[in-house]
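The structure follows.
A single protein chain has been omitted; all remaining protein chains appear in their positions.
Per-chain numbering from 1; labels A, B and C assigned in written order.
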Amino acid sequence: MANSKYEYVRAFEQPDVLLPNTWIVVRIDGRGFHGFTTKYKFKKPNDARALELMNAAAEGVMRELPDLVVAYGVSDEFSFVFHKDCTLFERRASKLTTTIVSTFSSYYVYLWPKYFPDTPLTPPLPSFDGRAVVYPSVRNLRDYMSWRQVDCHINNLYNTTFWALVQLGGMDAQAAEKELTGTLSADKNEILFSRFKINYNNEPEMFKKGSVIFRDSPLSHPLDDAGFPQPLSKTATEKDRKRRVKARIVVAHIDIIKDEFWAARPWILSGKAP
Amino acid sequence: MANSKYEYVRAFEQPDVLLPNTWIVVRIDGRGFHGFTTKYKFKKPNDARALELMNAAAEGVMRELPDLVVAYGVSDEFSFVFHKDCTLFERRASKLTTTIVSTFSSYYVYLWPKYFPDTPLTPPLPSFDGRAVVYPSVRNLRDYMSWRQVDCHINNLYNTTFWALVQLGGMDAQAAEKELTGTLSADKNEILFSRFKINYNNEPEMFKKGSVIFRDSPLSHPLDDAGFPQPLSKTATEKDRKRRVKARIVVAHIDIIKDEFWAARPWILSGKAP
Amino acid sequence: MANSKYEYVRAFEQPDVLLPNTWIVVRIDGRGFHGFTTKYKFKKPNDARALELMNAAAEGVMRELPDLVVAYGVSDEFSFVFHKDCTLFERRASKLTTTIVSTFSSYYVYLWPKYFPDTPLTPPLPSFDGRAVVYPSVRNLRDYMSWRQVDCHINNLYNTTFWALVQLGGMDAQAAEKELTGTLSADKNEILFSRFKINYNNEPEMFKKGSVIFRDSPLSHPLDDAGFPQPLSKTATEKDRKRRVKARIVVAHIDIIKDEFWAARPWILSGKAP
Partner (left out) sequence: MANSKYEYVRAFEQPDVLLPNTWIVVRIDGRGFHGFTTKYKFKKPNDARALELMNAAAEGVMRELPDLVVAYGVSDEFSFVFHKDCTLFERRASKLTTTIVSTFSSYYVYLWPKYFPDTPLTPPLPSFDGRAVVYPSVRNLRDYMSWRQVDCHINNLYNTTFWALVQLGGMDAQAAEKELTGTLSADKNEILFSRFKINYNNEPEMFKKGSVIFRDSPLSHPLDDAGFPQPLSKTATEKDRKRRVKARIVVAHIDIIKDEFWAARPWILSGKAP
């Protein structure tokens, strides 16, 4: 039996190849996580186990997709970055996006018992949505990353103060919200310190900075004058790919806005090296 | 600290709203399932436990997304259909696609131990990719569904014969493949029956027909002259939505190419009824 | 000299094929026509010569593109409709849109001296922009056409009253605008009649209804029971295509909202007949 009679329906598929020579960011977000965190009694304003589970799932994604060069996570979201030269799945947006979301979801459910041993998952299950955005320049990409980390800071300072007012100050949610309306960063720091003896600077780095994940692959070959790894021969490139697969994956809670992070790890954006 | 300096990066997000008044099909596929089935020693040509796990995961998706009207699965793929009037996530392709893929993946991993109690999952974990396609007419949509079911038949007849030659006939893969080159359906039926006493018609329906999943929601209100449910008042619509959420989800292994299946269940494509 | 070194830039071209089985509407609009009408002293609220030039240019487009089934124009805009089965330029949006805009512009400039013999064009020249929109159903398409014709009516009634107040009533623009704020159709009819003895119903049909352009191709072959032309043999289809090319093109100023127009000309949307 031939299938030709119905096969015309394939003509309705529309291509979604992402523009070449652009950085691809896939950001995923927990779906309905407000209810989810309530159901599983996540600690407020931050639940370290939940964040570590997010990081572990992201690590799983990084391991299964060696084309990813860096990822950044905060709260129930994670951003994964493919190099601008990436040709995985011919750069088809839906393939890239769904593969990351699917792999992340699988790890999240798979690893759940390790981080929440006493709280088994029950349906409805956790899920994530995602989307791809492309950025033409390193400047745009780094500004994207900075945007997420600034957001992390703003939200975490707000949430830390809000929950201090509620949990330590005995306010209800509405009163706390009202108290914070119009306040600046300095005001929130002041509230935390003067009323609750909390020095925001001493809060855990993971809460303040979020989590950046990358491969620990010091360059094994010379940099050119501009500080970028030199082009590699074909053999060297293949060898490097293998090393990238094997490279240790690092989770860090540090500033990615300033130049230091990127300057110290030229292989992340060069995409040429291990 | 304001976030305005970096927020410009949002302007790079490109909209992906699917055309209104079209049927949305999200098809997902197992990623690298050839290796996966080997790793977990799935039975060939069909592993009933694996198919039932697929169906159970799809059922989870149908339950969590009441906007879905029908789904059809075969092998490691599943197609989910949103009604042409669907407005979930404002019809954004990436939201719809990733949510389905994520929810499916979560259920697949979550339910794995129930179907494979003796074979724990280990990384790399199973994952799925997916894409959305829209169809303007019911004819196009039904032709899509028919396409998948014809594909199921063609592949299953081939695989059943191939594995009979290998498992029962003692051929190696290459010899079996060569034996089948150029054969028609009748030839394969003949090989199965004359050499191995297998009547293909007696094979399990799930293998031959795949699995269609829908809500069992007999109409509770009159049809119009053309056999379609009559328009409902606003109250009735809301009431119906609730019933749809509660409706029993049915997994069946039956023909969806002919008119019978659809004619007997007018609520599936009408989208107006429970 | 081979061109391969630079040819990679073709990979940046992104496909823009319009969804099959949908009606394609290309609407074009005069660019900066407010200033243009002032420069060439168009009569207000309507300049018959200018509208007839628009219609003549649209007729040129219809003649050069036999795939077009109908067009509708009002003021400085025109909407051109391709049949849902159209495969011209493989349904590439940019090809379809630019070809229509270009052909229209060429005719507009070419025919200008015929309609404005005493007012030669000078740079900057008239130009038009355009876009394609697809509609899945005949209902959607006809609602689109109705939308434009209702818009024609609303604007023309407003403009007729506004310019009567200015030209006949001696008001300045601001006063006229203020006078009309919040008025209903009945109010405007009343102003026209009681103050200026203008019966809006007697205004020219071209001003009130806009212009619909179609091929005058009475069916030469039997309709089926539903009133649609019967499917044609391949020879008959080719013969019909030729007749469509030769068919007289009609410009009419009539209602296209009600069923009558379409029912009397089944070949327009059937797309099967001459």
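By definition in this document, a contact is a pair of C-beta atoms (placed from the backbone, for glycine too) under 8 Å apart; a residue touches a chain by one contact, two chains touch by 3 or more.
Note that the coordinates shown come from a computational prediction; the quantities given were computed from them, not determined experimentally.
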Task: Among the chains presented, those that the missing one touches - done: A, B, C
TODO: Check the options C:Leu121, C:Val166 or C:Val251 and report the residue that touches the missing chain.
DONE: C:Leu121
Task: Given C:Val133, C:Met171, C:Ile198 or C:Val250, the one touching the chain that is not displayed - done: C:Val133
TODO: Touching the absent chain in the whole complex: find that residue among A:Thr38, A:Thr119 or A:Ser137.
DONE: A:Ser137
TODO: In the full complex, which bits of subunit A touch the chain not displayed? Write them out.
DONE: 19-22, 84, 134-137, 140
- [ ] Just the residue numbers, please: which parts of subunit B touch the chain that's not shown?
- [x] 11-12, 14-15, 17, 19-21
TODO: Touching the hidden chain in the full complex, which residues of subunit C are there? Just list them.
DONE: 1, 3, 5-10, 12-14, 16, 28, 31, 60, 63-64, 89, 93-95, 97-99, 101-110, 121, 123-135, 140, 143-144, 146-147, 150-151, 153-154, 185
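Rule of thumb we're sticking to: only the chains that are shown with their structure count from here on.
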Task: Inter-chain centre distance, subunit A versus subunit B - centres from mean C-alpha coordinates, in Å - done: 31
Open item on the list: Using Cα averages as centroids, what's the distance between subunit A and subunit C in whole Å?
Closed with: 50
Open item on the list: Where in subunit A do residues touch two or more of the other chains?
Closed with: 12, 14
